[in-house]
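Before anything else, here's the structure in question.
Missing here is one protein chain; the remaining ones are kept as they sit in the complex.
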Amino acid sequence: MGWLVKLFRNYVFRRAIRAFITILIVVTITFFIVRLMPGNPIEIYIGQLMSQYGMTFQEAKNAAAALFSLDLDAPLFSQYLDYMKNLFRGDLGRSFVSQGVEVVDLIASYLPWTLFSVGISILLSFSIGIALGIVIAYKRGGLLDQIISGISTVLTSIPNYLLGIILLILLGVQLQLIPVSMMRGTVSPGMKPGFTWKFISDVFKHAALPILTYVLSTVGGWILSMRGSTLNTLGEDFVTVAKARGLPERRITFTYVGRNAILPLFTSLTMQIGFMMGGSALVEFIFVYKGVGWALWSSIGQRDYPVMQGVFLIITIAVIVANFMADLLYGKLDPRIKAGGSE
Amino acid sequence: MKKLKNFLWSLFVQPVILIAQNKTGLVGFIVLLIIIFMSFVGPYIIPLDTKVKLDKIYQPPSWEHILGTDSEGKDVFSQIVHGGKAVLTVAFLAALFSTLIAVTLGITSGFVGGRADTVIMFITEVVLTIPQFPLLAVLAAFIRLSSPTLLAFILGAVSWPALTRAIRAQALSLRERDFIEAAKILDLGSFHIIFSEILPNMMSYITISFVMAMTGAIYSQVGLILLGLVPLSGHNWGLMIQLAWTRGAIFFKDSLSYILSPILAIVLFQWSSVSFTRSLEGIFNPRLRVRR
Partner (left out) sequence: MRKVVFLVLAVLIVMGTASMILASEFHGAWPYLPPPNGHFNTFVTNAILGASMYHDLIEEPMAIYYWATGTWEPLLAESWKLDKEKSEFVVNLREGVKFNDGSELTAQDVIDTFYIGYLMHWAVWRFIDKVEAVDKYTVKFHIAKPAPKIVLERYIVRERVRAHSVYGEFAKKIIDLLAEGKTRDSKEMKDLRVEFEKFRPKTIVGAGPYMIDPNSITEAQLTLVKFPGYWDIKNIKFDKVVVYNGETPVVTPLVMSKEVDYATHGFPPATEMQFKRLGARILRPPIYSGPAIYFNDDIYPFNLKEVRQAIAYAINKDENAYVSLGQSAKRCVYMAGFSDNLVPLWLSDETKSKLNSYKYDPKKAEEILKSLGFHRDKDGVWVTDKGQRMEYELSVPAEYADWTAAAQNAADQLTKFGIKVSVRGVTYSQHPTEVRQGRFQMAIRDWGAGHPHPHFAFYTDLVSYNYLSGFGPGQNFPLTQKTKAFGMVDLNDLVTRSGEGWNEEEQKAAIEKLAVAFNELLPIIPLWERYGNNPAWDGVRVTNWPADDDSLYKNSPYADNFVTLMLLKGILEPVK
């Protein structure tokens, strides 16, 4: 019995339970919100039939009724229970709009591309961001600070899809450096997937523009945040003490200032990694990149409930797990904080 | 009499001197004032061009139309002048709401800890992970907004969680610092500790987050307009960008100023705000003042 008590006292266990409950609650809220959205898949399907096949409204309605009656007639709450039951078995359901396609398969084919492109972007953006952020914090007020801060500010105030299209036009149309078709899609036509140099280099070539867009639109934020955070840290007494002690500048920067300044950014980073699962719908739209954001966007437009919920589920789990990790790791990064924060 | 003079001095003159200490901050401050002036006073001076001129569609910048014309031949510059007020009001209020909530909850959660921390963090996580787009779409089906305050409130209400977590992290770390320990021992009271010790240390981070929150709110407003929560009329930089984008203005050389002007307005606004925070750094964090 004693071990049970000990278990409950353990912060990690309690935190995990909390994370799990949070996931359940958010999934439930998502289920109902998604169905409360104006419009439902039947109406949208009818609209599609009318425009694509020239059916009259009545004909389209009959055609749709035959198809959807199974899924959407039951009362909402029992649909919810069914959904949760299946969820625990790992069954995310089937797409309403593309009959017979398992949501799990859909996500499995789109998710890796988002993880790849956005993942690399976050890595690059964060690394460059904190490096430059520290530098200009040290050189506060100097010319470098002005220029880099200025560029960062400009970049973060432009929406990312506009940056993407500007790059596309600049590189593909104006300067004609890269054919536009090379900047679109995840791979070139006819590429056989595999661990060949040909395939891998092709993947990178196609991911280059989306990655560049993501990095350009987010790096400014990291630079400015890191600068702000570093400035906070620089004024601290322990830094003065370290200098007085005659420690090498390098050591001070990395071990004392850097580690402390990164902390607040760390929570943003883990959250961004979590949200990364949602991809960026607009950037993927511009570059016709087969990622999760693209899938999510079209599933929202068609009110394809199972797909929408599937993607939202992945994002929810990812963010909550990321936050959980962050909470646990605080203690490691900053020994002043006991793991378990305030408990 | 002397007391009044001192009070006025510390309220108006001293800050300006402090601001002027940082060159960039001063420039930012001035540009910010110009933008605010243009957006709030400008509309009374420069009339909005509402005349459709079919022969002047998509004119590049000229002496007659400094920023060119739009898809109906209307002057872009007058639209920029009139488009700032709504955007900036909502952006400022939204960022204010979300930052206030985040700072309050974040510091409470990090500093006070215990039960409060668990509850606050739980709520934060739930609000953080609820999918925003469907939520706003549902909202759009049930309400129509015209008041900027209400709009700002909604925007603020969905964006506070992220900053809250970051603030909490900083509060957790600061809580264990020596000077806080010292303050506690000296029995200076939590209130004093929070406002005089903890907050000033986070000020640089908070101010920059506030500016980013404003820009975020500018673009989120557009999303709400497209969802139908807010009417598609009125003048608004974010909406101008969206309309110019759907009208393909980015692809045509002569119409570039139509889409770039509102972007430039937003960029200038953000740049001047960020620069202004340089001066604020000096005011809030006295240690930085000396460092210069």
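Just a few scattered comments:
Chains here go by letter, A and B, matching the order in which they are written, and residues are numbered from 1 within each.
Operating definition for what follows: contacts are C-beta pairs under 8 Å (C-beta built on N, C-alpha and C of every residue); 3 or more make two chains touch, one makes a residue touch a chain.
Given the structure is predicted, the values throughout are model-derived calculations rather than measurements.
The chain not shown here is touched by just one of A:T28, A:S181 or A:T196, and that residue is A:S181. The missing chain lies against chain A, touching residues 38-39, 43-45, 47-49, 52-63, 66-67, 70, 95, 97-101, 105-106, 109, 165, 168-169, 172-173, 176, 179-181, 184-190, 285-286, 288-290, 294-295, 298, 301-303.
Residue positions on chain B in contact with the hidden chain: 50, 52, 54, 57-58, 71-73, 137, 225-228, 231-233, 243, 245-249, 251-255, 258, in rising order.
In this section, only the chains that are shown with their structure count from here on.
Averaging C-alpha coordinates per chain places the centre of chain A 23 Å away from that of chain B. Interface residues of chain B, counted against chain A in their complex, comprise 22-24, 109-110, 112-114, 117-118, 122, 125-126, 128-131, 133-135, 137-138, 140-141, 162, 165-170, 172-173, 176-179, 201-205, 207-209, 212, 215, 219, 241, 245, 250-251, 263, 266-267, 269-271, 274-275, 278, 281, 285, 287-288, 291-292.
Those residues of chain A whose C-beta lies close enough to touch chain B in the complex are 18-19, 22, 25-26, 29-30, 33-34, 36-38, 140-141, 146, 149-150, 153-154, 156-159, 162, 165-166, 169, 221, 224-225, 227-229, 231-232, 234-235, 237, 260, 263-268, 271, 300, 308, 312, 315-316, 319-320, 323, 326, 330, 334, 336-337, 341-343.
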